[in-house]
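All protein chains of the complex are present and in place, except for one that has been dropped.
Right after this comes chain A.
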Amino acid sequence: VLELAKGFRGKKVHRIARDRVAKALEHSYRDRRRKKRDFHKLWITRIGAAARLHGLGYSEFMHGLNRQKVELNRQLLANMAILDPDSFKSLADSVSSLPPLKVSLLMPFFLFF
């Protein structure tokens, strides 16, 4: 346990370290799951910011990509936005040049009943 307690602030006595190490292990278990969420959030924020630089919003951009059956994941897209802005720009252009979807107004009325 004392080895696991490396880097802890002052809690290097076995009795205390036991509890702190248990807590730290709990945190790491939980945060391994959280890390995936956090990065997902970060990528979405970055993609949104990059899309706004091209006049689109995150939602429009992803919708356009889905319509074109482009299945790049957000990690890739976020990195692309930073490191390869030209290909990101071409993706954004392909989205903005899509024709708008025609929404039929009659259908929802029938679906409600």
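Please note the rule applied: contacts are C-beta pairs under 8 Å (C-beta built on N, C-alpha and C of every residue); 3 or more make two chains touch, one makes a residue touch a chain; residues count from 1.
Convention: contacts and distances are computed from a predicted model.
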Would you mind picking the UniProt name of the chain not drawn here, from "Aspartoacylase", "Ribosomal protein L13", "Trafficking protein particle complex subunit 2-like protein" or "Cell cycle control protein"? "Ribosomal protein L13"
Of the residues A:21, A:50, A:65 or A:95, I need the one that contacts the missing chain. A:50
Contacts of chain A with the missing chain: which residues? 39, 42-43, 45-47, 49-50, 52-53, 75, 78-79, 81-85
